[in-house]
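All protein chains but one are shown at their positions in the complex.
Entry: chain A
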């Protein structure tokens, strides 16, 4: 597998050093890295899964609104960022692999390297009170 660009390596290092949950994805949405705090939301350990293809990890969450209605992928902040290459923010409920339902707030932003190389996106999660 070819090595990752330096911008993503540094983004992973940054995410690895934070105590808030962080996801790092490539331009296609494949999950490259999630940190230890994100493991609690995900219900999986990065050491066990490594990176995951978008089809694989997208099924882990079942995002829904306050009434339990499913949220279409295009309304999710990270998907919006990947589509528009713009920051996006939003709150929704998820059910993780452990069957826990939680309200989370997500801020996603694109990662663009020099000079205007689009490399993926980072999403930070906050667990909110429901």
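Just so it is clear, a contact is a pair of C-beta atoms (placed from the backbone, for glycine too) under 8 Å apart; a residue touches a chain by one contact, two chains touch by 3 or more; residues count from 1.
The rule is simple: contacts and distances are computed from a predicted model.
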**Report entry** Absent chain [UniProt protein name; select from "MBL fold metallo-hydrolase", "ABC transporter", "Quinol:cytochrome C oxidoreductase" or "RsbT co-antagonist protein RsbR"]
**Finding:** "MBL fold metallo-hydrolase"
Report task. Write the list of chain A residues that the hidden chain touches. Result -> 1-7, 9-10, 12-13, 16, 113-115, 117
